[in-house]
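Missing here: one protein chain of the complex. Every other protein chain is in place.
Chain nomenclature is as follows: A, B, C, D and E, assigned in order of appearance, with residue numbering initiated at 1 for each chain independently.
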Amino acid sequence: MNGIVVRNIQRADKSAIDTLERLGVSTVHEAQGRSGLMQPYMRPLWRGARIAGAATTALCHPGDNWMIHVAAEVIKPGDVLVVACSSENADGAFGELLATSLKARGAKGIVLDLGCRDAAEISEMHFPVWSRAISAKGTVKASVGSVNVPVVCAGVHIKPGDVVVADDDGVVVVPRLDAAKVAKAGEEREKKEAGSRARLQKGELGLDLYDMRKALAEKGLKYIDGPLD
Amino acid sequence: MNGIVVRNIQRADKSAIDTLERLGVSTVHEAQGRSGLMQPYMRPLWRGARIAGAATTALCHPGDNWMIHVAAEVIKPGDVLVVACSSENADGAFGELLATSLKARGAKGIVLDLGCRDAAEISEMHFPVWSRAISAKGTVKASVGSVNVPVVCAGVHIKPGDVVVADDDGVVVVPRLDAAKVAKAGEEREKKEAGSRARLQKGELGLDLYDMRKALAEKGLKYIDGPLD
Amino acid sequence: MNGIVVRNIQRADKSAIDTLERLGVSTVHEAQGRSGLMQPYMRPLWRGARIAGAATTALCHPGDNWMIHVAAEVIKPGDVLVVACSSENADGAFGELLATSLKARGAKGIVLDLGCRDAAEISEMHFPVWSRAISAKGTVKASVGSVNVPVVCAGVHIKPGDVVVADDDGVVVVPRLDAAKVAKAGEEREKKEAGSRARLQKGELGLDLYDMRKALAEKGLKYIDGPLD
Amino acid sequence: MNGIVVRNIQRADKSAIDTLERLGVSTVHEAQGRSGLMQPYMRPLWRGARIAGAATTALCHPGDNWMIHVAAEVIKPGDVLVVACSSENADGAFGELLATSLKARGAKGIVLDLGCRDAAEISEMHFPVWSRAISAKGTVKASVGSVNVPVVCAGVHIKPGDVVVADDDGVVVVPRLDAAKVAKAGEEREKKEAGSRARLQKGELGLDLYDMRKALAEKGLKYIDGPLD
Amino acid sequence: MNGIVVRNIQRADKSAIDTLERLGVSTVHEAQGRSGLMQPYMRPLWRGARIAGAATTALCHPGDNWMIHVAAEVIKPGDVLVVACSSENADGAFGELLATSLKARGAKGIVLDLGCRDAAEISEMHFPVWSRAISAKGTVKASVGSVNVPVVCAGVHIKPGDVVVADDDGVVVVPRLDAAKVAKAGEEREKKEAGSRARLQKGELGLDLYDMRKALAEKGLKYIDGPLD
Partner (left out) sequence: MNGIVVRNIQRADKSAIDTLERLGVSTVHEAQGRSGLMQPYMRPLWRGARIAGAATTALCHPGDNWMIHVAAEVIKPGDVLVVACSSENADGAFGELLATSLKARGAKGIVLDLGCRDAAEISEMHFPVWSRAISAKGTVKASVGSVNVPVVCAGVHIKPGDVVVADDDGVVVVPRLDAAKVAKAGEEREKKEAGSRARLQKGELGLDLYDMRKALAEKGLKYIDGPLD
């Protein structure tokens, strides 16, 4: 599916997106069975952002950012733009002017398996960016790709309208139809973790809190008094 | 050319250097036809510096920083020291004492295709450093290299006296004799981008601003209403 | 030695540890003859921490953080937990709940040759972490490893009770029985560097301060007036 | 979809698979519009194999090869086993005993985003393997994954029954329903290339054969007689 | 321990070494509890060698191969030279002349966490080499390291006299005092695998051979008839 732009997509439920945003990447990743996480080379341009939104997707080619301009037209307020590349490339496909444009169009942020430039200016704008590199390398507008087709970005398959959650821990994708279910599971996990946190803060051990001693013994773990030398 | 120190070099024009510093790496890289950019593994030790200066160059060997000491004598106030290495190496060839020395000699900063250490102390000094790694690994003073000879640093060929521009986006090199021309082209680009920025902020699309629609259609881009599933 | 937990270990001398902490990684690494430094991919989660402590060690398996829970029981206040992995893996084996637990148990920090998650939360807690990656990838509790056995972590062999020093420059290990000797050597180095710093700040050259000119000439270094072109 | 084994899948058409096998990876990749190629770190264990088959898929976890055993039951003669991993891992999940088993079950080969061991023995058996590494590192059987669910392997989304083509150039995936169409396009490309080859062998230039001179001139390419220095 | 050469070392038992050589890396690694394996970037210069021997160790510095010459004097016939480096470096520290020398001194092969050059000549000599890279980069003889001290090579701690086993699967280290025990465990594993191989060749499944079905069910693995779409 190259050379196609899909204008309208179905987006995940807004309230589920809001919940997933609040929960953050690590909790959401666990809540959906430890799946959907992009590879850890995807790092935020600046620390402290936490966003979630429906994905508008774009597929670019190495050294070429043309489809980001095309995507800027079809993206809707609240969306996150997810940019994949047809082969490994770290060129600076996204800079301050495109950030200005996406911000003006209402995009919440961008996740790109390419490089980002104008690091100082975009950080100052507080526009959220996750990328594989910071690179000033300029790109061309020569090869058409696609917008709003399924892509693989940083190791994860994503369809337009799926939920993208991104923060300092990386980027996770939740399939559109699973959003509500995962949001609910995440909230349950959050509650459970609050209880665990309180007990751990008092010095209780995970060994007891999660009842691990028996399983460890069955697996053959042995305790020795020591010291050994 | 090993084992040679050239005491005097011809430097790029001061006013061109000042303009290139203000413009920053991404604009300068574009203004000279997207060339001269060091590989993106060259990162600033701390965020927020933007410098430009004539290059004093040094060629070191892996695990050896002797030539940085030699360069400290011939460098002139306002220069940027550019250190290449004869093979890939990330040892901590530059630390706080050398930073103190270079600062005292008037160097504006250092760009080294090696590692840097004393990260906390140098950041506090606000001495600008771009390096391939942060590493405490100590180096020896055993093999002579050269100072002020042409080198390849992080993928870019650089001659003594060429302009080095460095900021949060990386490091770019402008040949000495091109400095004025590139500075002028950069200023024109800057003006043009200011106009584009204003229009993009109002929500105008790059598609229209840069008149891309016809070219995209000619390349075969097709729009579909969707949604697809 | 798999499947073993050693409860009691011999720890390096407390006052030596305190001195090593104050000296920091680069000075300690030099003071013990440029050895013991972990590979430079080990980076702090947040900038500005400087810690030293006796090592409690753990050996985990890829994608599995079970032994960190086991280690939380035997670690003693003031220790640093050092986690090795039986093969290269960047999964998020350490997160905010484990940080809460280790903090409650008095650990000074953790050094793990695996990934870390909950980056925002742990940074806010100011719990010191050095890791090979930030990754939200969840881990299982399925395979037993060992606690308080000798391990190789990021290229360095470490025994329980050895001293771990970590700061923005990375992580260095000092064998338990060498701690006092290295601390003393480090303090001497520190004094000597203070003198060098003062002279370098005044513009004196390393060439003269370290008396390098003769050795450089003997190695064949030649000076040319230049400029060459 | 974790913890699921799908026993029966729909496979791509046999005659299309045969054609795709004969055409090989590079031709097939071009014939389907330059898509579907796994990342180039996927290398053959031994040179000279060229296979195609319907994909039986498996999703493993780092350091764990349990699902390969599970897949060995549901795989059908002529299939290629495609093994993805939930995070980056190079452990030796596949060795000579599993190769013996898969061969006995009629599998044509295996493509695994993990490591392979028993390199000498498997090469001697001439069982085709593409992997990300050769590593003797042993794996456990502790965590369930899935078999015959969609996976992302080395950057490509693949569904059970899709066609996998692999040779010395790497691995490409053709969606099941596109197999016949891509096979046909590949044969056309093959014919066209035969004509081109004959002309190039005689010394004709690609510039003329593909009629590139006008486009190059329009893009601004300039010829200079030279020599320049 | 820098600057030390230990002339005499205690070597592992000859008959254990012979057995470990015959068993090969993957079997030995499993037989000692999946430990002792060097990182998989250590690759043979040419395919088909399988050696084992007592380790003579050397510690070099980046870009410097002096200690290999020193080791050539103290190495004994049947030994394998293991060369570590004080920081990551791929320079060509070992070439055909050193191979000639080591061969003349009776060394069985070399394992070096550095680069190797003269690839064609050494392959023709059939001198076994495992290295991290092939590189023609020349090295100096300027910094002393040590010979026959404990080192970490490619992630494994090794003491002089330990057994090194190397083949197409990589390199594994067996501590000297464990050699006989591991050799025996390896032979048992070998026998057991012969039985498994025969059954797998007939098409029996690992699921049944290793009795995995119950454990899989307990872990929650579910079978679905399918096809799913």
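Remarks
By definition in this document, a residue touches a chain if its C-beta (ideal position, glycine included) is under 8 Å from a C-beta of that chain, and two chains touch if they have at least 3 such contacts.
The structure presented is a predicted model; accordingly, all values stated were derived computationally and were not measured.
The missing chain, though absent from the view, touches A, B, D, E when the full complex is examined. When the full complex is taken into account, the listed residue touching the unshown chain is A:Gly63, out of A:Pro44, A:Gly63, A:Gly95 or A:Gly186.
Summary of contacts with the chain left out: across B:Arg34, B:Lys76, B:Arg189 or B:Arg213, the touching residue is B:Arg34. Listed for subunit E, the residues touching the missing chain in the whole complex are 3-10, 66, 69-70, 72-73, 90, 92, 95-98, 100-101, 104-105, 115, 117-120, 123, 133-138, 141, 143-144, 148, 159-161. Where subunit A meets the missing chain, the touching residues are 61-64, 86-91, 135, 137, 140, 142-143. Although one chain is not displayed, its contacts with subunit B can still be listed: residues 2, 33-35, 37, 39, 86-88, 150, 152, 155-157.
By definition in this document, only the chains that are shown with their structure count from here on.
For B-C, the equivalent interface within A-B, B-E or C-D is the one where over half of the contact pairs agree by residue number, namely A-B. Counting C-beta pairs in contact, the pair that comes out ahead of the other among A-D and D-E is D-E.
In terms of their C-alpha centroids, the spacing between subunit A and subunit D amounts to 28 Å. Taking the mean of the C-alpha atoms as each chain's centre, subunit A and subunit C sit 30 Å apart. Each of the following residues of subunit D touches two or more other chains: 86-88, 90, 135, 137, 143. The touch graph of these protein chains has some other shape, matching none of line, ring, star or complete.
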